[in-house]
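I have a structure I would like to understand better, so I am pasting it below and will then ask my questions one at a time.
Heads up, one of the protein chains got dropped from this complex, but the rest are sitting where they should.
Let's turn to subunit A:
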Amino acid sequence: MQVSESMTAMEPRGGLGVAIAATVRRDLILMLRRRSEIINPLVFFALVITLFPLGISPDPDLLATIAPGLLWVAALLATLLSLDSLFRADFDDGCLEQLLLAPQPLPAMVLAKVAVHWLLTGLPLALMAPVLGLMLSLPTGSYLMLAASLALGSASLSLIGAIGAALTVGLSRGGVLLSLLVLPLYIPVLIFGAGAVQAAILGDGGMAHLAILGALLATALMLAPWAIAAALRISING
């Protein structure tokens, strides 16, 4: 940040923790007041899952074999759909510029925003997935793993997706471009997420997959905030 020495006198009291808590609180309030943004991805998720039996076959055996992949792909697309609004409103009303000018490190503030996004998108999707799994006659014994893999995996999806959202927030029609940028990067998470559910169905528990999902999340947590911060700076200045 190019904040000069004279500016530090105006720095509000309290350190990084206060700033992060304030950002989390603000984003939570804003999201909870625009409930449609929380509900829309969930409705989208349910709707996409409804399309598959209609398009393929209502045969429970067939649906059960493809259910883990379908649920994961649909949840992934629902996350993608919610990404565009991650920075959009803040970009339009100028809050994003204030966040960039704040004396606190931008990667930490961005991480707070992404955490709220996961809490209100990824986590509800993970909680809803078992119900949709029931409709696709997902074999018993894999429901807990479905929810756990989605909860863990969608955190990575939020982090990686936020890079794409930050890169395209300055563009007026960034929607299709965002999916082109983000979907290839989602592939490892999809492979291990759907793999975890498959493994649970086959009976070996899927903990190994969950561990790899955790490793992916750790890597994303380490690297993504810096990429998001750099991308936001480009989008604001450009």
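One rule holds in what follows: a residue touches a chain if its C-beta (ideal position, glycine included) is under 8 Å from a C-beta of that chain, and two chains touch if they have at least 3 such contacts; residues count from 1.
Keep in mind that, in the parts below, contacts and distances are computed from a predicted model.
Trainee: UniProt protein name for the omitted subunit, picking from "Sulfite dehydrogenase (Cytochrome) subunit SorB", "ABC transporter permease", "Dihydroxyacetone kinase DhaK subunit" or "Heme exporter protein C"?
Mentor: Its UniProt record gives the name "Heme exporter protein C".
Trainee: Of A:V48, A:I163 or A:L217, which residue touches the hidden chain?
Mentor: Result: among the candidates, A:I163 touches the missing chain.
Trainee: Looking beyond the chains shown, say which of A:V18, A:I187 or A:A218 touches the absent one.
Mentor: Counting the whole complex, the residue in contact with the absent chain is A:I187.
Trainee: Determine which one of A:C95, A:L119 or A:L223 touches the chain that has been left out.
Mentor: A:L223
Trainee: Thinking of the whole complex, not just what is shown, which of A:G133, A:G153 or A:G195 touches the missing chain?
Mentor: Final answer for the missing-chain contact: A:G195.
Trainee: For the chain left off this view, which of A:I56, A:L144 or A:L171 is in contact with it?
Mentor: If we include the chain that is not displayed, A:L171 is the one touching it.
Trainee: Tell me which stretches of subunit A touch the chain missing from the display.
Mentor: 163, 167-168, 170-171, 174, 177, 180-181, 183-185, 187-188, 191-192, 195, 216, 219, 223, 227, 230-231, 234-235, 237-238
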